[in-house]
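One chain of protein is taken out of this complex; the other chains stay put.
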């Protein structure tokens, strides 16, 4: 199994040379390497897949010695991420992830599914995954979020995936999982932020619709975009037709974004993603 | 050469039967037929290509007799439209249209090119098309628009095409050519309305960029959309890179939208297009 | 629930008028109508969705009276099709269809899954669908096919869907379900016919890969194409990477083609499909 090293820091002369030098001296074999310098703010990003045996602590120390002091360094052994899925009523994204998971294709362990409705319980449990029905009715948003957070805390997930979870999260909720909450929005953001994007798309008469997977931050539908995809539509499609056609795009884009994140292809820098694919 | 008949009106029972009945009785041969009923407001649209000889006045009268009184009827012999292009400094859309025009592929006659800059004069005149340089400097927007409108009036165009004309038109200008002004906007509308869409796209970190051809109405970038297309981009692209990559999409989308409009494939209904392709 | 009428026959004057006349006289309301004339052999196709009550026998008789004698007429009440799925080892197409089916989105009843391997049994039975494991080992192809055909015959399916069934069917098998066998081929046909299309694609160094859903005829991968889709790839993808990336395209294209066929959008004419979408 390959290891992945991700480094980002202000750009400086010779970074590639110095970093690969440390790996070379450790006898580690680079399988794949990508670098990128964001010219806008002169920031350096490097992702390396390598093979070989090493002592993680020592390697990191030597790398830090050749890097600027503000460098952010992540060393991953690529074992499956621990995740919890949040869903509401729509089955398509949840079904997509459950099937992939059942056949070992997600590089993640689905620990549980949490939903504010009951309807997806059968599908979830059929795959042997715990299902938590936490209705949002008859309680405040704060109280409901506290219940959800309590269940999440019990699982200690690396990531929480909003698989068509149709509730807006508070800043406090978001702050509990910084850059660890991934959402699928059913439009080509930044077009059609907020509720009912397909109704908005119908109203505007667009000829293409899409979906956007993004990290969640405190501003609605404004977090760093991981993946987007679109399909053409025409005047014959009602908002409901668009919603149906859009499902295929949504689930594939969400699955694709998880593959990128769980396999350590993604940096978040300011409000953007840098993705070495 | 085929003729095209476009009809739209409130839906009613038997419209297809009645309309095709009139054509049948005149011995006209339907080559292609499309109907669509917008369920939202129960509005009927029909486009028919047919061959055969007929007396236009009589045919229209008989058609009106079987249609609801508010029906809008357009009968076209598909001869080339008369058009004027407005441009600023960018060559790609203008070049695209001039080359197509030179080889008879636009179903339009380019009568002239009007620009607020001089830079595209050589390209235009090289193709034997009159070029009007009307600078916008040292005069009010009203005065400049009046000059442009005066030149346009001299040509009596069916359509005015904004081939990257980078000035915002006043309501009065727009009102002079209702549903006859076609613009190419360099974003996937309604994302990134207004100035510098590529800079906006860069800032937002989108993974796809696009272009939108639309009829111009009095609200900036809000008119009925005719065609849209997109291309994938990634974090390595600066706003300038996006602008360069976007040019190919812009010019193809503009050319495609003109093909649809000039060949009578497009209805405008409320703020949308109904396109029989 | 709407009804669908599909008619194809040699073109003749007034067909639309005559057909819609019959519907109009029966007080049936056309919701959507499409016609197409294949100019190559002057063949007429028409698909009509309509609402209203009618006596099927009488309606068909009246329609036949206005149609050429060789006309083919299909009147469908759009109730769910009865289908059996054939699969081998790969889970993605089967999973896609089972999940859609579980949520009523296939317009079909999956009666059973038949496989020459055991591995997909758990997934199938989890959804409450009968699973028939019919190994192909230790018997002739003829004997194996006879077993499969016997199981199929017990279910009387309208369509048999090859959801990554990795065995080549004999002409006799194909002849048992004319235009009722639907396959997903993991390439952009006609490129890479036959075995290992991803290995072929890798070897050729293509920049795009795809998938093709088609009706099966007696010639391998030569049947009428229903739907195709592609994704871009680059030199970094091994044949195995392509296979993985291709799965998403395969399953969506297969599901899309079934949606078209099961909802009566598809004509087969010679070796092509005419699809009113």
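By letter and in written order, the chains are A, B and C; residue numbering begins at 1 in each of them.
Here is the rule we go by: a contact is a pair of C-beta atoms (placed from the backbone, for glycine too) under 8 Å apart; a residue touches a chain by one contact, two chains touch by 3 or more.
Computed from a prediction, not measured in an experiment: that's the story for all the values here.
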Which residue of A:10, A:34 or A:80 touches the chain not shown here: A:34
Option touching the unshown chain, where C:104, C:154 or C:190 are the choices: C:190
Residue among B:2, B:71, B:99 or B:134 that touches the chain left out of view: B:99
Touch residues of subunit B, complete complex, unshown partner: 91-92, 95-96, 99, 102-103, 105, 123, 126-127, 244, 248, 252, 255-256
Chain not shown, touching residues in subunit C: 36, 38-40, 188-192, 204-208, 210, 224-230, 234-236, 238, 271-275, 277
Contact footprint on subunit A, counting only the chain that is left out: 13-14, 16-17, 20-21, 23-24, 27, 29-37, 232
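Throughout what follows, only the chains that are shown with their structure count from here on.
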Rounded Å distance between subunit A and subunit B, as computed from the means of their C-alpha atoms: 40
Multi-chain contact sites of subunit A, meaning residues that touch two or more partners: none
